[in-house]
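Structure, as structure tokens:
Here the complex is missing one protein chain, while the rest keep their positions.
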Amino acid sequence: MEVEKPVESRCFDLQTELDRTEGANTEVLKAKSIAPIPDPDEWLEKSLERNILLTTVDTLVDWARRSALWTVICFPACCAFEFIATAGPRFDISRFGMEIIRASPRQADLMITAGTLTWKMAPQVRRIYDQMAEPKWVIAMGACGCSGGIFASSYSVVPGYNRIVPVDVYVPGCPPRPEALLYGVRMLQNKIAREHVDIKLPFPLTGTKKEG
Amino acid sequence: MTVSLSGTEVAKQIASQFPEAIAESSNQAVVVKTEYLLKVAEFLKNSPDFDFNYLNDMTAADYYDYFEVVFQLSSLNLNHKLMLKTRCYERLKPAVPSVCCLWRGAELMEREIYDLMGITFTGHPNLKRIVLWEGFQGHPLRKDYL
Amino acid sequence: MSSYLNQMLLQHEASVRVPPDWPGGYWFHWLFFTVVIIAFVLTIVMGFIYFERRALGRIQSRLGPNRTGPFGLLQPVADAIKVLLKEDIIPDKADKLVHWLAPIVAFFPVMLIFAVIPFQNGAMLVDLDIGILYIMAVSSVSTIGIFMAGWSSGNKYSLLGAMRAVASVVSYEIPLVLSIIGVILLSGSLSMNQIVIAQNIPFILLQPLGFLLFFISGCAEINRSPFDMLEADSEIVAGFHTEYSGMKFAMFYLVEYAEALAMSAIIATLFLGGWRGPVLPPWLWFIIKIFVVFFLMIWTRSTLPRVRIDQLMALAWKGLFPLALINLFITGVEVLLWPAGLPWLAVLINIVIMVVLLLLWSRFFKLGWGRVEI
Partner (left out) sequence: MTIKTEPFVINFGPAHPSTHGVFRMRVVLDGEVVLDLEPVYGYLHRGIEKLAEQRTYTGIIPLTDRLDYLAAMSNNLAHCIAVEKLAGIKVPERAEYLRVILAELQRLCSHLIAVGAFLNDSGAFMTPILYMLREREKILDLFEMLSGQRLTYNDMRPGGVSQDAPEEFLPALHKFVDQMPRYLDEYDQLLAKNEILLARSKGVGILSKELAINSSASGPVLRASGVKWDIRKAEPYSIYDRFEFEIPTGTAGDCYDRYLVRMLEMRQSVRIIEQAMKQFPSGEYRSRVPKLIRPPVGEVYSRIEAPKGELAFYIVSDSSIAPYRYHIRGTSLINLTALRDMIVGWKVADLIVIFGSIDICMGEVDR
């Protein structure tokens, strides 16, 4: 029996430097993420300042933002299939205008973190989050996303996405049912509906200056 | 129905070829010495009586005194199977010859054992960490990893 | 020399036939139609987005957006507002100027196409004598914008997408033009308006093969599925606009649908009798026909897998190009036989010829099957 020889010409070094760099990145991130990042509500106003929008049409903007939440692809594990089921015919997330799943994080608004996050994956998730354009939201889906779930005690699992990225809505369950995810999305929509843009002007509008 | 070959029977046949190769044999498994592993494996694969052309699985277990590398071999043509083992008594730098040259399926299994159990496979074409990142301290599946 | 130029300009003025009943003359006409075209494109593109998402939803046995506004009609509006208000990111490694310029370069030519599309008898920005030639000239310029986007983003996926776009557009230009020539032969004019007037029998019946070739190569030209190589979601993430966000991404999104609209409008004009039709007002007929053609595109998109880049080329050069030549030859013979205009008998003949040719080609020409074409 003749067995085909494996393709010989290898373009990669077998002991790549790249692996070590990436491993080092992981270690750095692991050392940094000791405490959870607090809920974005606490510093949301500050982040919105970056978005220059001198207008009083909060209602319109919030309406638009909450009715067109495009999801980025970040589906590490089991919950992904509950997300896909949510996108499927029975639960049909497309009713909310969310069936557009952007592969490019630049064009997405919402990260539904479906599944267990490992330390090896953590830098990549952080990168996806950083690449997303403001305003952006995160739903931590599943027990693993909230706290690490049944894998929390493992040596390679991040106990909850909030160590890596700020999370807006937590949807528990292992995995959460599609109804639960839809409820989470509704919660997020309610949260967006409450948002308003405050612009700190460099000068007071009325001449009076309040003291104390 | 797959016949599970008796370890002692197989051990006799192996011993007729390589008299010193067998370390131990029971009904379930054959334990060969590490230095004879490649020869025995080649014999098992190529001899028409055994024809073990398929490596089902390969794993390792930590027994404090030694590491045991376990091969599950089977023959798709003759439909029988065998559990082959080898023991590695070195704890600091355990090394076992790689069987990649015989069964390519061993490639990823050996990498996994190297990563999680810390056993080096000499002769493996691309032995590096597979599931954990470079720079991870220790080998998690060892019993002394906390 | 200058007198020659003057003469040319005068000729050009004469060729631009302003409808006599329009008040205010040329400038008012120009202003009016510019506004109309921009409004038309923007609204129909929104309609397209809504229509595509709903139609895709129905085809995929789900509902599609229905929560935003009545029947979800405001969904594209919400999308538009949201996308426009998103942060605009320019990557560090991008070629800033080109990155900024690309959406504009891609967007402009698409709008230019609509200058010669008749919405009604004579209702168009300019009734150019060489209308269809002008469209062919202008339509492929937006590829440059796409290539600029892919090149300047500094992203390898973008570059791959842009390369694919250029390759496909360059090779599909030829069957596209060749399949139009049949129409030109039948109508005897290059002017879009005259082509519509000449269609006593819609040209889809007289030119069934031409229609098919034009539809396929048109889909490839504007990169609709199954030829959506340049932003193949499952392969190269988002293709050339991977690094675009906010307003610029909205421009590309607009270009994608405006191109589809332009192609639908051209097909409706050339093959489906444009604004002609009984009972309903002509402009409504025109829009209905546009949506019918666009529905065909949605249908193919939701059903067919994507072809590979080399198979795409092979299809153009081995499949469509010879067929277009044969089609051209047959049409020429028919025009020679019946110089006064083709009778209904020609419809039957052409459909039979098309079926025979397609069967022959599907017999002898197969894509792929383990071969790499180039």
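Each chain gets a letter, A, B and C, in the order it is written, and its residues are counted from 1.
Here is the rule we use: a contact is a pair of C-beta atoms (placed from the backbone, for glycine too) under 8 Å apart; a residue touches a chain by one contact, two chains touch by 3 or more.
From a predicted model like this one, the values you see are computed outputs, not experimental measurements.
Interchain touches from the omitted chain, evaluated on the whole complex, reach A, B, C. Considering C:Ile59, C:Leu101 or C:Ile130, the position touching the chain not shown turns out to be C:Ile59 (whole complex). Residue-wise, the contact with the chain that is not shown comes from C:Val237, picked out of C:Leu190, C:Ile204 or C:Val237. Touching the omitted chain from chain C are residues 56, 59-62, 156-157, 160, 163-164, 225-226, 228, 232-237, 301-311, 362, 366-372. Residues of chain A in contact with the chain left out of this view: 1-4, 6-7, 9-12, 18, 73-78, 80-82, 84-85, 87-90, 101, 103, 115-116, 118, 120-121, 124-125, 128, 150-151, 153-157, 174-175, 177. Residue positions on chain B in contact with the hidden chain: 1-2, 28, 53-57, 59, 61-62, 70, 72, 76, 79, 83, 103-109, 112, 116, 129-133, 140-141, 145, in rising order.
Methods note: only the chains that are shown with their structure count from here on.
In terms of which chains touch, the assembly is arranged as an unbranched chain of neighbours. Chain B and chain C have CA centres that are 63 Å apart. Averaged C-alpha coordinates give centres for chain A and chain B that are 43 Å from one another. If you check the complex, the residues on chain B that touch chain A are 53, 104, 125-126, 128-129, 131-136, 140, 145. Across the interface of their complex, chain B is touched by residues 1, 3, 6, 14-15, 19-20, 22-24, 26-27, 119-120, 155-156 of chain A.
The touching residues of chain A, counted against chain C in their complex, run 50-51, 53, 60-61, 63-65, 67-68, 88-89, 92, 94-97, 99, 102-104, 106-107, 109, 131, 133-135.
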